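Questions regarding the structure given below will be posed in turn.
Excluded from the complex is one protein chain; the other protein chains are retained at their positions.
And now, chain A:
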Amino acid sequence: MSEVNWDPPTASSNSTNSTIYFDAENEADSDQAEVSCSTTVTDNFNGHETTKNLTADDDGTHFMPMASVCKTMTATTLTDEEASVDKPQSATTASSSRPLAKALDLHESVDTEVNIMSHDPTWKGQKKHIFILSEAGKPIYSLHGNEDKLAILFGIIQALVSFVENSQDVITSIKARGIQFVFMVKSNLIFVAASRTHLSVAQLQMQLNDAHNQIISTLTYSQLTKIFNQRKNFDLRRLLEGSERLINNLLLNDSSGKKISNNVFAFLTNSIRILPLQSSVRTSISQAIKENCSKIKNLVFAILLAQNRLVSLVQMKKYSIHPADLRLIVNLIECSESFKPSENWTPICLPKFDMNGYLHAHVSYLEENSPACLLLLSVDRDAFFVLSEAKQAITEKLKRSQCIEAINEAVMQTTRGKQQLNSIGIPELRHFLYKPKSAAQILCSEIVAPYTNLLDFERLESLYCDLLERIRNSKRPLKLILETRSNEVALAWSTEYYELFVVFDPLTQKSSVTKDVDKLIKWIEKEYDTYFIRTHPTF
């Protein structure tokens, strides 16, 4: 319990000089540098050290020194080849139509080279591809396949984007038979999705936004823009090393990752799932957190999660956490087995909270083998020991009040899905989603047969994707949809107060659908405080 895990550095400090500088900004190693390497740093490392201190706190004016450090570094440490590509921006725009012409002139060579990779049936057969590249065309990320082998494809994407940009326009999407492509240009990066799933353009855009947020969360926006202002063709992969798994997990939250889970519905509705708890239990949990944290300065958020579900959230007055930020946090916890046995101290940027600065997160599980994970996020980079103490106290309190047991019990309950549905008393009910309009929270009934089978789940997912798109999209929103198909009857209903999506057995009559929906709504209203959190307390 007392073991402290300083996140290991993700790259060795003896790589090239230019890497050292940027590595220091990486996801997790900031304080490691300070704690363990302070005596062995090189000149360059010292340079980085100062900037590090500044990024940790905030942004803006403090960044000026970093720019100058950066400049001197580029001047002194870059190889000729690297330096020569650092052209002023105007030059890039002028020449940006060239790659397209080149891609077309070399039509045949493009065909053959691209095909080397696209001949691979597994690659081609993927349900979803996501590519991230810099505006200069440098590969950064590909969900499937090695980016280096896809260099030509990245080149074509870059050429298409910049060609359209040259006519003062922006490419947003392409539809081909059976495939939907979505483009997004943000923070000097190009994001592309190619999908054979049922996700709509808007839903794919949300995924690209998630990927963008994850990158910001690792590097911060100011850092990112600084890098590309300095060097248009910087290879960002060096800085993102280690965070690919986070991006992968975010992007594979739907059935394209062969997962059967309600997580995708939380994503699609941009909301978070709540661990069902009696409201008295939840109150004593947040009370325990409040009591032990209210005196700690600079503590912004205290978040207790269990199994991807929110147990409790306590916020600093006047601040609130955006669902997109919360999703990043949930994703981080889901992906990081290494958090389990120890206390952790990790910097994290929450793009919607402050895209230019890091928060520092004390992350730990309440007890060994407990599914409950507590995050204490502070702007103070030296708060580790204070937060560690608070965590101890919180755990003690929760243990005494048997709240940990209650959480364990609630987590166990979630795996006994059919019981929850049965307790509502609607036999033809198969699955439902309920989202109050006043909160970014969603109630998803547990997944039961037939949807425990991947093929059937894919059908369920595509049904919900479609209903959600029709109900939520700004294009031509609908209030109510009732769809009768051979496999199921589905209803989507958007009222002033909530959105409801329900799937019934295929032979359910419309007259019983209305009765069932009434019954379901009554049940949810009765149980509301168990499944939702009305207000998040403040410190």
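Definition applied: contacts are C-beta pairs under 8 Å (C-beta built on N, C-alpha and C of every residue); 3 or more make two chains touch, one makes a residue touch a chain; residues count from 1.
Throughout what follows, contacts and distances are computed from a predicted model.
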item: Among "small monomeric GTPase", "tRNA-splicing endonuclease subunit Sen15 domain-containing protein", "Vacuolar fusion protein CCZ1 homolog" or "Bardet-Biedl syndrome 1 protein isoform X1", UniProt-listed name of the chain not shown; value: "Vacuolar fusion protein CCZ1 homolog"
item: Residue among A:258, A:437 or A:475 touching the omitted chain; value: A:475
item: Footprint left on chain A by the chain that the document does not show; value: 100-101, 103-105, 107, 110-111, 114-115, 118, 124, 129, 153, 156-157, 159-160, 163-164, 168-179, 181, 194, 470, 474-486, 510-511, 513-514
